[in-house]
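The complex is shown incomplete by one protein chain, all other protein chains being positioned as in the whole.
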Amino acid sequence: MVGGGRGAFIGGVHRMAARLDGRFELVAGALSADAANAMASAAELGIRGYANFAELIAGERARPDGAECVSVVTPNHLHAAPAIAALEAGLHVVCDKPLCLTLAEAEAMRRAAEASGRVFVLSHNYTGHPMVRQARAMVVAGEIGAVRVVQVEYPQDWLSTKREDTGMKQAAWRVDPARGGMGGSLGDLGTHAHNLAEYVTGLRVEHVLADAQSFVAGRALDDNAHVLLRLSGGARGALWSSQVSPGNENALRLRVYGETGGLEWSQEHPNQLRHAPLGEAPRVLARGVGALHPAAAHATRTPAGHPEGYVEAFAQICRDAAELILAREEGRAPDPLAATVPGVEEGVRGMRFVAACVASAREGGRWTAL
Amino acid sequence: MVGGGRGAFIGGVHRMAARLDGRFELVAGALSADAANAMASAAELGIRGYANFAELIAGERARPDGAECVSVVTPNHLHAAPAIAALEAGLHVVCDKPLCLTLAEAEAMRRAAEASGRVFVLSHNYTGHPMVRQARAMVVAGEIGAVRVVQVEYPQDWLSTKREDTGMKQAAWRVDPARGGMGGSLGDLGTHAHNLAEYVTGLRVEHVLADAQSFVAGRALDDNAHVLLRLSGGARGALWSSQVSPGNENALRLRVYGETGGLEWSQEHPNQLRHAPLGEAPRVLARGVGALHPAAAHATRTPAGHPEGYVEAFAQICRDAAELILAREEGRAPDPLAATVPGVEEGVRGMRFVAACVASAREGGRWTAL
Amino acid sequence: MVGGGRGAFIGGVHRMAARLDGRFELVAGALSADAANAMASAAELGIRGYANFAELIAGERARPDGAECVSVVTPNHLHAAPAIAALEAGLHVVCDKPLCLTLAEAEAMRRAAEASGRVFVLSHNYTGHPMVRQARAMVVAGEIGAVRVVQVEYPQDWLSTKREDTGMKQAAWRVDPARGGMGGSLGDLGTHAHNLAEYVTGLRVEHVLADAQSFVAGRALDDNAHVLLRLSGGARGALWSSQVSPGNENALRLRVYGETGGLEWSQEHPNQLRHAPLGEAPRVLARGVGALHPAAAHATRTPAGHPEGYVEAFAQICRDAAELILAREEGRAPDPLAATVPGVEEGVRGMRFVAACVASAREGGRWTAL
Partner (left out) sequence: MVGGGRGAFIGGVHRMAARLDGRFELVAGALSADAANAMASAAELGIRGYANFAELIAGERARPDGAECVSVVTPNHLHAAPAIAALEAGLHVVCDKPLCLTLAEAEAMRRAAEASGRVFVLSHNYTGHPMVRQARAMVVAGEIGAVRVVQVEYPQDWLSTKREDTGMKQAAWRVDPARGGMGGSLGDLGTHAHNLAEYVTGLRVEHVLADAQSFVAGRALDDNAHVLLRLSGGARGALWSSQVSPGNENALRLRVYGETGGLEWSQEHPNQLRHAPLGEAPRVLARGVGALHPAAAHATRTPAGHPEGYVEAFAQICRDAAELILAREEGRAPDPLAATVPGVEEGVRGMRFVAACVASAREGGRWTAL
């Protein structure tokens, strides 16, 4: 693991997720940009500690029982270098989203992944929910007809005030262009929303038109953005990302409307999927109730009515990554249900989405191709 | 009443709404563009029948007990003429929304209303809900701070297929530019959403940028539209109107986020208002529970926990209209709580909203002033 | 109308309900037990005023255009006398619930109703909701199989403190055995819950076992009661009535589980009915969406997605009463969809329910036949 030391957030989630199914064992880490903190954090976890990612990769390569996969859970500006180094060293990579800082980095990462022949998984964790898998399978199977409208949003409220000035580490790097990237809410939340929309519909966002704002004075990156979407196949949509909307914690919500039906899913109540066949009573699909697609069962751990949550979805990304890695090592095709997990290509698309939105907004609202 | 004969929809709602509080008595009508149907419909209702609105106005003026107020509930292209004629004859007017067909008509109606000194009320019925009144009062009182973001949407699904070709009268005129106006979903639903956003926030939509579509082949007007909003005071927002989103009946929903709190309201569950003060647990405000603004009590008929609905909100428009008319007749200032009811000015703004959206969409997405 | 003068609650609701559909015209009233208040209240409403119900009945009988139907909306101890007098005078009666004060009164009312040949309707208003009608029709049609379990509850919170000592008229008579009757929460709320359960299932509560409490010190009648139910056909259930459960306004809720499906309905969101066919995804039935029973459409006024509420359901009782009266006057069979409206028989059953619960509780919990 690179990143995820004391005081970090997402590293701990990755560790829980990896432990849940027991498919990965954490053996080593360069857990902080600060070497002392890195070593101390590793000692706390009882794993092999390294001062930085270069030493980690070198050290693990040198061991017969060295790590096979590197998990990159650093702030955005520190994704590309360790990921590329790991790939070049023949290690598989699970990388946190968004992919990186710039389009150039993104392309470099793609090239490295392709050249390496290693597995590269991007932790767009919301694609790990069984009901998201079910939604995707329903759209693919034509159960709502050709998609017409996609509404996706990811509002939060935690940056309604200038928390980056209060010493809060999570806030500080996210609002800093040098560490967070081109987008604020667009990079942190919009990439999740964009990915979820594409994952479920199987369509591609081809053009965007954005209006982006920084409502909190003195903030360099957007903390709210509205984006109009034009997707492949003629579908249209809207995406909203916000860090300044009180009463929203992580209110990611996707709605997809096709010619013959509609689907609605919300991250905060992820175990249900509303399906409205045109002209019929809407039904509330849930894991384990009635006939669902195998893709839903593939991503489930508990029986109907026993809710799964954030960590379980994250764990699914890990479990699918494990299957991809095993299949690669064993020279076989992976389980197709695991193979839908996002990878470097989705990461590149996410970076293009942010870049296009930022460009569109900067020019005062103009349709911009991804 | 002008319009609202056999086979019509909104006329019957207006009649129920007027009866609910007993402030109006329906005495006469020109209930259909078809004279025979008009007379037969009036006979069914036991009121004085007229073949057309001109005869209605002339006939009622000639009676000492003639009607004092005309309710215009015709399709959009038949609003302006009877409303103007009624105003010029010294009658008050309650007119269905949207105001009319064109900006020119809208301006003529405004001039007629101003010149007449009569009351003109526009039935933007959703402003009659107690919790909408409460939301407006909270924003005015600064309870959520300066407004930053406004999300408003009004999706339906009933025009997902080409019902206008099935002989359905309600569908036929709404999709016909000659009878419905410039906008399809924008005119029928977008005007409600636009009005509700302005009513609650007290802000004005100053610029729009729209993408509008006709998903059903052969339909001349938009059946889906996404609109970016820039409001007075620097607030931003998004508006979505749709007639092709399966699983949505009349899913009008408003969300307003300010510096210190958020408000959420949904037409299909109108008795609740979610209020999230920043950093505190969200609370579910409801009529009659805890301390609410007088504006909420003003619009309420039943105790807490006994739901009010669509007709009650409509009735509030009538009850407020009655107060405005009485005050006008009695030469006094009306109850300020009644005076927030939408009038001709809101009607003109609605028409400008539609015109600006249509123009923006036609030009491929451009910020357009109202 | 008998009762319903200044300061009363349910009288005003009855008046709105009667006006909504225009099937009744209020012409006269003995609106208060206080003669002066009665006359003043009538003057305010612009109707013929009488000092008491005896004068009302005599006065109206003497007029060729006298009232045809008497609406009894007094506190419970003042139901029997005016209702019986009206029936004996050949007037139809719409009476508020619960039927009366004692079992003896109830039997006398039943005899009077049967002897008179007049229509007697009991305003168990919750049976007027379209989705309640739909639920009944579904059970009758066997769509959930034989009923096994019935859960019904009606909690409120407004008597959590001793409001009867604060001069609140609505509270004072309800907690007074001389005016409210045998039951407190059981009489006011339990009768609604009992009636709703029988109305929807078509079953009869045959035995009850109750535990009843007065949590507020010094209160003579129960303010909370739990009742076990044994219904005809072998179904079992539980009923809970409460006036001391904070956070509940009028949280009447019915759940019915049969061999092949379940139904759930809540008064505070009355436009939806949850139907869970065994082994399939639950669906949310709503007025106007998909295929419903004619009984639902019969009780509906507005299109799908435009919520109806408390007054509309009350109005349905009036509309059905009007149909029963017209049919009686015209010597024809009434519309069978109207004929399900509760009458004197349901009133007698409700009184027996209260009496049985009170007796069971008093004896420390014993199965007691109705």
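A few points about this structure:
The chains carry the letters A, B and C, assigned in the order they are written, with residues numbered from 1 in each.
Here, a contact is a pair of C-beta atoms (placed from the backbone, for glycine too) under 8 Å apart; a residue touches a chain by one contact, two chains touch by 3 or more.
Worth saying up front: this structure is predicted, and the values here are computed from it rather than measured.
Note that the undisplayed chain, when the full complex is considered, contacts A, B, C.
The hidden chain makes contact, of the residues C:A38, C:V70 or C:L209, with C:L209.
When you scan B:H275, B:H293, B:H306 or B:R352 for touch with the missing chain, the hit is B:H275. Contact with the chain that does not appear here is found for just one residue of A:W240, A:Y310 or A:F353, A:Y310.
Mapped onto chain A, contacts with the missing chain fall at residues 9, 13, 15-16, 19-22, 156, 248-251, 267-271, 286, 288-289, 301-312.
In the full complex, the hidden chain is touched by chain B at residues 275, 279-286, 289-290.
On the side of chain C, touch with the chain left out of the figure occurs at residues 144, 148-149, 151, 153, 155, 157, 160-161, 209, 211, 213, 215, 224, 226, 228, 230, 236-238, 240, 242, 244-248, 255, 257-262, 264, 274-279, 282, 364-367.
Operating definition for what follows: only the chains that are shown with their structure count from here on.
Contacts between chains leave no pair untouched here, as each chain touches all the others. Note: centroid distance chain B to chain C, computed from Cα atoms, is 35 Å. Annotation for chain A: residues touching 2 or more other chains are 275, 282.
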